[in-house]
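Note that one protein chain of the assembly has been removed; the remaining protein chains are unaltered in position.
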Amino acid sequence: MTTERTAGWAERAVREAGGPAGTATREEEVLLRIERARGRRARVREERITLAHGAGGSASHTLVEAVFVDAFRNPILEPLGDGAVLEVGGGRLAFSTDSFVVFPLFFPGGDIGDLAVNGTVNDLAVCGARPLYLSAGFILEEGFPVADLRRIAGSMAAAAARAGVHVVTGDTKVVERGKADGCYVTTAGVGVLERETELTPSAIRPGDAVIVSGPIGEHGVTIMISRGELDIEADLASDTAPLNGVVAALLDAVPGVRVLRDATRGGVATVLNELARAARLGIVLEESAVPVRSVVNGACELLGIDPLYVACEGRFVAVVDGEQAGRALEALRGHPLGAEAAVVGRVRAEAPGLVLLDTAFGGTRIVDMLVGDPLPRIC
Amino acid sequence: MRFVDEYRDARTARALAARIAELCEPGRRYTFMEVCGGHTHTIYKHGVEDHLPPNVNLVHGPGCPVCVIPMGRVDDAIAIAREPDVIMTSFGDMMRVPGGEGSFLDAKAAGADIRMVYSPLDALRIARQNPGRRVVFMAIGFETTAPSTAMTVLRAAAEGLANFSVFCNHVMIIPAIKAILDSPDLRLDGFIGPGHVSTVIGCRPYAFIAEEHGKPLVCCGFEPLDVLQSIHMLLRQLAEGRAEVENQYTRVVPWEGNGRALEAIGKVMELRPYFEWRGLGFISHSALRLRDAYAAHDAERIFQVPGVRVADPKACQCGEVLKGVLKPWECKVFGTACTPETPIGTCMVSSEGACAAYYNFGRFTRSRAKEATTA
Partner (left out) sequence: MCLGIPGEIVELLPDRADLATVEVAGVRRAISVGLLDGPVRPGDWVLVHVGFAMSRIDESEAAATLALLNGLGPAYADELQALAESDIT
């Protein structure tokens, strides 16, 4: 080893953060300092997009805020919910879009077509809307087999029928070989908001119950296994499903539903972090209450990932008035897609913005926003 | 999960916690270092410290092989990855480790073919499937992982896979522990000893810690009850005035280690005269490289690596955190310039790094936690 260099980017990062801090004598001072730093306006430091920007975690959020919200600034966008709520002609509509780049295209439990329909249906459902119409855009790579495209379209038709929606418009583009990976699908959807209730994080109150509609992490682990790179076999299928029916069952039975979110990229942990931050309240999860299939647990242990961060495509998180939690569970469990619903945590005023986990071992830790990307291109 | 769930039982933990509290002399402060990053991760992930009395203090050690990789070596690996025909393969934890000009993830975004693998055998498979490309495996880890790399090199040699090579960054645990013991800033009462490294090297190599330094060491498993039991065993030794090496992880760690694993390492690798450890400086005879007989699979000999040392940023205090002299939150850039998203130092990048563990799991005020242990 001869000459020596310094890492310019690191020196810059320290300067931009305001230089090294003075010595802290107490842990609390440091924690406060950190919360201030986290509250500062989002900035994308990287010059190029990395896979972390697509993971649904902190890098994704920073990108959306620093690039898109910054460019498009408007009050309808800023809540950054799963869909936008629009006032049109005296009524209210929900409008949402989602792109699908999953690899492999076909996997146990479904294919990109199922994800494309269910994904947008679910985004609309968790806004409290009745999904009605979808658009479907396709970007196809030169050389992609037409038989595969028929199969995908067939899946989409079946998924749409199951969800009670119609694909009413679309578009197709073809790019040269190598410029896209087989097939990418984008769907957008509109739904009608027939209920008075506003589902929003600002409705959340201390004492509210946090419910998940079923076992977590099945989709992400299924995709990971289907890729074949990790050479793992297991009896598992994606949980992709349209949630509008089970959501409606919940909303019909329980007036005290504060907000709903579907737990896709970044998993349940990401959704809860978003809600805790938006509501400026704390959430405490009970590790032993979180439903996880043992095979998902096994795969996650083997690979060193946490099921709380693994994507689902047929599960949602509901925050409901604590007193109505029992009724909510009853409503969910009465529906096939909510049969294993469980209360997994509570909202509290302490530690606002943080999600804590009471471990099965009897300790406590934070469940932070996802950093990096353990599983790229899972949806 | 068998052999896992049983060692996470909360009721047993609470009772064991009471026994631990009983063994502590009132008014005395106990400081134990857990050497392995894996233990740091377990401690934070399960909230083990919530079961400890306030006068038992855990200090995090340097046993995180990702954390000790100097930025210059990351740059060297990226230089190899940038060769147009190279497929660089690496464990997931390496992907975001910052080098002088960025990480593997950044290099990948700029066009390098860098792929995550779970095992060196996966890298070998990629080499078989891509005969026209040169596949390089970024080998990191202590003695736990070195035998796997060695076996893979032997397999590559046996199959004549000329397009497979290894960029060897294996380091050894004993020199790391020695660096801790030689550090004047630290007062430790004992060590929560390596678990999986010990399945390879056995328990004997730690004897000098007890015999020459008078500190007890307990080889410890990775489930939270293992950690509590090891702390109990350390406190018992101190109460009885003993300083010995004990094995808590008897279900996995053989006292004599794994002869075949040691043979594989010895066959394929040799000691480097010296190697740079991030935060600890140059340490002699602390790392491994491939022997001449396996030069055909040694990426350092096949490729031109810049070999330029990159100095740690002035504000970086990884070295002190690695030695347990500073707690993560005491580092002046912790949580501000240095976060898991924007790590300056490796302690923040690796899932086993003390700073990452604390930031991701432990970063909250403990008043509530105290409630939990009395519940």
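Order of writing sets the chain letters: A and B. Residues in each chain are counted from 1.
Here is the rule we go by: a residue touches a chain if its C-beta (ideal position, glycine included) is under 8 Å from a C-beta of that chain, and two chains touch if they have at least 3 such contacts.
Being a predicted model, the structure only gives us computed values, none of them experimental.
For the full complex, can you list every visible chain touched by the one that's not shown?
Counted over the whole complex, the chain not pictured touches A, B.
For the full complex, which residue in A:A84, A:A234 or A:A248 touches the chain that was left out?
Of the listed residues, the one touching the omitted chain is A:A234.
One chain is left out of this view; which of B:N163, B:Q237, B:N258 or B:N360 touches it in the full complex?
Final answer for the missing-chain contact: B:N258.
Touching the left-out chain: which of B:I43, B:I140 or B:C355?
The one listed residue touching the chain not shown is B:I140.
Write the list of subunit A residues that the hidden chain touches.
225, 230-235, 294-295, 297-299, 301-302, 304
So that we can see where the missing chain sits, which residues of subunit B does it touch?
Residues of subunit B in contact with the hidden chain: 1-4, 6-7, 9, 11-16, 18-19, 36-39, 41, 63-66, 91, 93, 118-122, 140-142, 144-145, 147-148, 151, 194-197, 199-200, 221-222, 225, 229, 232, 248, 250-254, 258-261, 264, 350, 352.
Methods note: only the chains that are shown with their structure count from here on.
Report the inter-chain centroid distance for subunit A and subunit B in whole angstrom, where each centroid is the mean of the CA atoms.
Chain centres of subunit A and subunit B, defined by C-alpha means, are spaced 32 Å apart.
Subunit A touches which residues of subunit B in the complex?
Residues in contact with subunit A: 1, 4, 8-10, 13-14, 44-51, 71-72, 92, 95-96, 98-102, 105-106, 108-110, 115, 117-118, 122, 125, 224-225, 276, 307-316, 327, 329-330, 332-342, 344, 351, 359-365, 368-369, 372-373.
Hey, which residues of subunit A end up touching subunit B in the complex?
1-11, 13-14, 16-24, 27-28, 30-31, 33-34, 37, 45-46, 48-52, 58-59, 62, 229-231, 294, 297-298, 301, 303-304, 350-351, 354, 356, 358-366, 368, 371-372, 374
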